[in-house]
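Here is the structure we will look at, set down as structure tokens.
What you see is the complex with one protein chain gone and the rest in place.
The block that comes next holds chain A.
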Amino acid sequence: MTLSLQDVGGAVPPPAGGGAVGGRARRRLQRWRSGGGRSGAGPLPSREPPADGQTQELSKEEKLQLRKDKKQQKKKRRDEKGQPPESSIPGHPQAPPPGAVPPVPAAVPSEGLAGSEKPAGGKSKAELRAERRAKQEADRALKQTKKVESTPAAAPAKPRLPPSEPQSMVKRVPEHVQVDDPAAQRRLAKKLERQQVPLRPDYGAKVNLFSHLHQYSRKVPLTQQMTSPATAIHPAVVRLGLQYSQGLLNGSNARCLALLQVFRQVIRDYSTPPNEELSRDLVARLKPYISFLNQCRPLSASMGNAIKYLKKEISGLSSSLREEEAKGKLQGSIDGYVREKIQLAAEAISKYAFEKISDGDVILVYGCSSLVNRTLCDAHDNGRAFRVIVVDSRPRLEGRDTLRRLVREGIRCTYVMITAISYVLPEVSKVLLGAHALLANGSVMSRVGTSQIALVSKAYNVPVLVCCETYKFCERVQTDSFVSNELDDPDDLIVPGKGGAQLRGWKENSSLRLLNLVYDVTPPELVDLVITDLGMIPCTSVPVVLRVKNVEQ
């Protein structure tokens, strides 16, 4: 786990074949690299040893950083030790404690906790303790990381990317953020050709900053280039891909559920060819399907995790199993995943969140999150009296869907567009948001607009709670919305009106670009609490959860 975390944090190897990558791309990579290093759940040092000249300087910096961290941790531990005796003496609460630095009890917890405490308001001690423990664990994990780190870093003048380094350590820049690199595109084309999956053409001009991302048109589906009784790809996968690309299946959970359902069907219809081993052949069979789906719409973090899980299950099958048994076992494990990671997790989150919703609350939600909807409906069913403000944005207008579900349950709702958010926030008591993924540095990746809402809420001192199942936790680290994101069909921004759509000819106009961004990243500072199926944690505890999960598996 620690290794992979480093990989992500420090992550980017020098662009392959230096000269091939344009200056802009390199700058971006650097930005990403430095960003990742800076923010990775605390001071994560860059894994790559720097070039000779800078070794001293950087290592100094690192050392400084390390020292600071240690100090902090020591201080914290001291604080925590100091706290119980203090509170256990009820005799003189007013008396200022002796000593040069008078420690104020309320200000004791470390910075990380300060943020999470405010929204909690009536948080119980047990919760606080749990949080602290999580925090400690996170710190310990970091320390370990650093230990591992410090050994190679200590070796002076290590060459850039030594050949002795094992291949698994080199995390390649994923293909889907290298669209502007012709070499990477050629690699992709080759790979797809091998897998007999057609290549979906990019559509229209992109905004400069996002030229490294794919942008497809809904009107040009991948099936255009395929035979119609789908032969190379399972019909159910084709259908699913179309539903993704047409936007009929939306939302992280729905997409993941549908994917698992389809793969279940694929496994049911699968039969091992002679002279092949099921565990190997099935993985090879799934690969083109996955690249097909990835082209229909880039995979969500939830789908990525589910696929990882499924692949692991397949390769973990013992070869002594008969085919039917193996298939049954796989289908069982898919069902198990759906039940545990999605359905039961939603139930648990709904229960935890119920504690956070009190009578008379005015809750602000944004867009459409199946989890938030469920939570609100459950709370309503359990007799909480609250009001909901549904915030919506163009072009998808997903908030209407939320509205539909909540109003049907009889919850009182107000519907505003995101532009009116500062107007409604004074009356809001809590902001409840869904998430596309939770990243390893604690950032929340969610529908574009979420970070804006979190920011304004912060300004109005309204607590921001994020609901997210742990299966959406992702080992990636991201500090901005530029590097890894998704571009939707820019034609969606054209709103046909009575007077004709003015943007219709946008492609002909060389000085006009449309940007239909799908996600954004909310920094952890703006999120007070994440409600997961493991309980309520600050979003900086994501690495801990990921580590525990990895150990379990």
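One rule holds in what follows: a residue touches a chain if its C-beta (ideal position, glycine included) is under 8 Å from a C-beta of that chain, and two chains touch if they have at least 3 such contacts; residues count from 1.
By definition in this document, contacts and distances are computed from a predicted model.
**Q** What is the missing chain called in its UniProt entry, if the choices are "Large ribosomal subunit protein uL16m", "Sodium/potassium-transporting ATPase subunit beta", "Phosphatidylinositol-3,5-bisphosphate 3-phosphatase MTMR2" or "Translation initiation factor eIF2B subunit gamma"?
**A** "Translation initiation factor eIF2B subunit gamma"
**Q** Pick from A:T227, A:N275 or A:N461: which residue touches the chain that isn't shown?
**A** Final answer for the missing-chain contact: A:T227.
**Q** Which listed residue (A:P174, A:G247, A:G332 or A:G505) would be found touching the missing chain in the intact complex?
**A** A:G247
**Q** So one chain is hidden, and I want to know which residue out of A:S333, A:S370, A:S393 or A:S446 touches that hidden chain in the complete assembly.
**A** With A:S333, A:S370, A:S393 or A:S446 as choices, the missing chain is touched by A:S370.
**Q** Residue by residue, what part of chain A touches the chain that was omitted?
**A** Counting only chain A, the missing chain is touched by 221, 223-224, 226-231, 235, 238-240, 242-243, 246-251, 253-254, 257-258, 261-262, 265, 367-370, 373-374, 397-398, 400-405, 407-408.
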